[in-house]
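Please find one structure pasted underneath; my questions will follow.
Of the protein chains in this complex, one is absent; all others appear in place.
Chain naming follows the written order as A, B and C, and within any one chain the residues start at number 1.
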Amino acid sequence: MVDTAVARQRSVLSQLGAIDCDVHPDAPQRSDLLPYFDDYWKEIVTTRDVDRLELTNFPTRTKPFFREDWKAAEGRGVEKLRRNLLDPFGLKYAILNCVTGVHAIYDPYLAAAVCRATNDWLKAEWLDRDPRLRASLVLPMQNPEAAVEEIERFANDRRFVQVLALCMGEMPLGRRYYWPIYEAAQRHGFSLGVHAGSAYRHAPSQSGFLSYLAEDYVHQVQGFAAQVGSFVAEGVLGKFPDMKIVLIESGVSWLPGQMWRMSKDWRGARIEVPWVKEPPSALVRRQIRMTTQPFDAPSDPAELERIIEHLDADDMLLFSTDYPHAQFEGDAAIPDGFPERLIDRLARENALATYPRLEERP
Amino acid sequence: MTETGTLERPVETKAKYNLIDCDIHPSMKTPAEIQPYLSQRWRDHLATYGGHTRQGLSETLSHPRMVPEVSRVDSWPPSGGPPGSDLPFLREQHLDNLGIDIGVLVPLRFNASGQRHPDFAIAIATAINDWQVGKFLDPEPRLRGSIIATQEDPANAVAEINRRASDKRFVQVLLPPRSIEPLGKRRHWPIFEAAVRHSLPLSLHVGGVGGHQATGAGWPSYYLEEHHSQVQTMQAVIASLIFEGVFEHFPELKISFVEGGFSWVPSFGWRMDKAWQTMRDEVPHVKRPPSGYLRQNVWFTTQPMEEPNPAKNLADTLRWIGTDRLMFSTDYPHWDFDDPRFAFKVPLTAIEKAAIFAGNAVNFYGLN
Amino acid sequence: MNEMIRSLESKLGLSTVGGIDCDLHPASPATKTLLPYLDEYWRETFVMRGVDRLSLAMTSSPPRAPINVRSDWKAESGFAGDTLEAVRAQALDPFGTRLAICNVLHGAMIMHSDDMAAALCGAANEWLAREWLDREPRLRGSIIVSAQNAELAVAEIERRAADHRFVQVLILAQNDEPLGRRRYWPIYEAAARNHLPLCIHAGGSNRHAPTATGWPSYFVESYVAQASIFESQLLSLVAEGVFQKVPDLKVVFAESGFTWLPSFFWRADKTWRGVRAETPWLTEQPSDIVKRHVRFTLQPIEAPPDQDALARTLEHIDCDDILLFSTDYPHAQFEGLNALPVAFGETLAKKILIDNPLATYPRIAADF
Partner (left out) sequence: MNQAVLEKETGTEAKLGIVDCDIHPAFSTPDELAKFLPQRWRNHLADYGQRSANPLVGTLPYPRMTPGNGMRRDAWPPNGGPPASDLSFLREQLLDPLGIEYGILQPLAAGSSTLNQDLGAAMCTAVNDWQLDKWTGPEPRLKASISVAQEDATAAIAEIEARIGNRSFVQIAIPPRTIEPAGRRRYWPIYEVAEHYDMPIGMHSAAFGWHTNSGAGWLNFYIEEHYAFSHSLQSVVASMVFEGVFERFPKLKLIVVEGGFAWAAPLMWRLDRQWNRMRSEVPHVKRPPSEYIRQNVWFTTQPIEEPENNRHLLDTLRWVGTDRLMFSTDYPHWDFDDPRYAFKVPLSPAEREKIFRENAKQVYRLP
């Protein structure tokens, strides 16, 4: 069923050449990565059997996570992505976010080695094969020095447009421990992408581990909420004003309530964080961005515009499909009820403003 | 969010009650005030070992607050002692001054459920309950008490609930949202069963020491963040209750969430609904969209009121949650106190006002 | 005077004094006491927020628990070691101590805010210099720092380093992450650069459960669990290559116990033989590295009363350099003056009392 509003959106999308800010390539297996390891690590990952690295949050086996029609399509790798997504949606760019279990590895050197191999693999097997593809650098947040080296290594390959972290890692991302990474990212024009997922360094809720995957997925929002609080309170937003922070697969509708509460708290508690000179809502609107799938919208599409108004920032939202995850049906990637006047910005302009490296030639 | 729950009753404006405050924090002149309510064995224990909870500091919260005793500067009683410790002053400044008909006590000191020593936890819970009666409920008929129960030790929590239930001045069972395991887990179900049996609602006031990091992302540095993380705690508790099937099993259970705000509730409901639709075969015991349980079993107190800019955006939020779900609270004497005269910066109809300021609480507590 | 010390004096001609006490605890100062040592911003916000009224005592060392206050040393205040006079009369004079290192166990080290933690640590160090070291020439100090922000910790070390009465850097055993992690290395480099051993003292932040099986109910159980934390830290320091990176670093484990060392050596060495490909920078077995770089304060001695087992354990450790004399004053680790049991024999006793501390602490050796 294609209703007219959706059809109109779709044609607008393909005319504009939309930029899809959250696309997931198939997670690489050891056999995919092996050519990209040096001899030492080749031997280590083989003898120690480091193969399938998949987060407990996102098991690939979980059927409801994936769209059946996309899964069933023929081909693999780039070819399949073209057939399912790039061509039918008429995308100008798609940003690949490779979310794997590397974030959960403890050994800081092994994590760095797997990140290096993953990034080289992304470059060779994806970016080199379709000019529409862009990617996020997978970084070993367990090892900031190695993360900075990885940023430097790819600084000249403009197809990598952002660096990627999980929303629940060892510590909140605002902590000064991570600042050298942000310093390097900002210097080279990368934005910071924070994707759903937990390294399970601690329970995903204050009350412990949750029984069900459904519950676990719901709780991702809390990881994001904590990160927004951390970026604000620790002063990351002021310290790195040119680095946009993109919350990916975070849901959207929770943010206004958080801005209200944090701004109110800030009025009472600002002497604690004297470097936060503006209300958190202003900082968040200026520098935090969110992808639109999932949106966590109310069932009545008429209400969606109210949420956009609560957000009060027309440049905060970035178009995404979250391919190949099952977030919407058919081509209805733009949430029902999304105001028409903003579609252009959503699909294209906001992304260009978020990712300084995007327009430049590879 | 369309279903009408079985626990909802038409809102009646009771002339009897115009203002009910669901969150007043009583305190002690000195910590020694607890002693008459403890046996010698536990007095000795307290003196020797102090509190032993799942956090780094033994006498103090890990994130220092913004004002002494987290309290309004003007709430220190002229007779001495900390805010909330002097009944005549509490009457004068709070109950009389604001015209509060019923005030519900939420005692936070000593943190019974957070105590690691299981027997000391029981002793403290019982002592605090006796103290509420002795110091507040006996001399002041407008005040109501909360039954402190040891959440980590469900059998003894049930025993304490059974012991107090006949004293109708206790209007709810108080549990901390931060716990060792999510609240919905089956080991806690005997507590729910006892609450339903005695027609006592449960109330979760922000706080608790469960031994987990304050956010799924780790420990925040600042109170500014920690204060916000309380919202996430409340979300975790609600999701746990729903997905573990608690409301399906105990459809009569009523729960209020106190001091966690409420503007996050609509989007959280939407998110839960969506996840449930996608993955309901994982949780076949959850029969209805999660937001349906929110509409039926869950209430929220209003303080700290979120303050959107522009203020009118709050009207949407109120509509999405339902004004029948909200109960007014002041959080007296804490620093982020909401004054009933100024808390709502959006216009409310007379009916909405009556419901939020008193009617909903009458229904929730069964005050008729 | 301790019998062992007395006999050593006569035999070895240590005419003036006994040994060097490497773990002595002046009572942790009340927060208010530190106000004069804080800068204006912290003074103002502490008073405003009521932080000056808070006890920052740590759950890992409840100040009144019997382990922390030996009954015959307890003052009227209920604490011990809270005046210089008491320390002189109870800890220095009776043991004939020549020098004693003051380890102030203050909650400053576990505050969540990096800056607040650093400010409080700085104030506590300044307080120690002014109120103790200036007044008693037999006392030496440890620079306490909060490990969570290495940059601020290094700044504090550099600031204090010019005062040679500070002889080591002190952090707690339980932190956010294991201490071998790279985030902590700048602290170790700064310590080594300034000829300061790194003291890791029992206690910690409780930001996660103190055991892999969760939260023990009892303080006594938590205290026992400290030994496991020390073992993890020891292996972390070794495995991550701290001693390759900072070859001049000496580490002192304080109040860790040491009778667990043999089983640690046996297992760690064996596992290393099997898995050394993982950490190729470890070219020696862990026990050799530990014996070269790590020292242990004497108290508590966790051995059965029968002296034979203690003697056998010392033989298993097979390293005379590893122990440093300590009373752990005012903690209740032994009776009377019996800090150094006869099982040690006179030769080893002399090493523990004097030679080993001198070899460990370059700044003390320079004074001799």
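Here is the rule we use: a contact is a pair of C-beta atoms (placed from the backbone, for glycine too) under 8 Å apart; a residue touches a chain by one contact, two chains touch by 3 or more.
Just so you know, these numbers come straight off a predicted model, no measurement behind them.
Note that the absent chain touches A, B, C when the full complex is taken as a whole.
Contact with the chain that does not appear here is found for just one residue of C:81, C:122, C:216 or C:357, C:216.
For the options C:136, C:302, C:321 or C:367, the residue in contact with the chain missing from this view is C:302. Screening C:61, C:287, C:326 or C:360 for touch with the missing chain picks out C:287. Residues of subunit B in contact with the chain left out of this view: 44-45, 48-49, 117-118, 153, 180-181, 185-187, 279, 281-282. Take subunit C: the residues that touch the chain left off the picture are 65-67, 173-181, 204, 208-221, 223-229, 231-233, 235-236, 239-240, 257, 259-260, 262-272, 274-279, 287, 300, 302-304, 309, 312-313, 315-316, 318, 332.
Interface residues of subunit A facing the missing partner chain: 45-56, 59-64, 101, 104-108, 110, 170, 198-203, 208-213, 216.
We adopt the following convention: only the chains that are shown with their structure count from here on.
Using the average of C-alpha coordinates as each chain's centre, C ends up farthest from subunit A. One simple way to say how far apart two chains are is to compare their mean CA positions; for subunit B and subunit C this gives 42 Å. Residues of subunit A found to touch two or more other chains are 170-171, 202, 271-272.
For subunit B, residues that reach two or more other chains under the stated contact definition are 66, 180, 213, 219-222.
Residues 41, 45, 48-49, 113-114, 149, 151, 176-177, 181-183, 208, 277-278 of subunit C are the ones that touch subunit A when the two sit in their complex. Residues 44, 47-48, 107-108, 143, 145, 170-171, 176-177, 202, 271-272, 274 of subunit A are the ones touching subunit C in the complex. The touching residues of subunit B, counted against subunit C in their complex, run 47-50, 52-60, 62-69, 116-118, 180, 211, 213, 219-222, 226.
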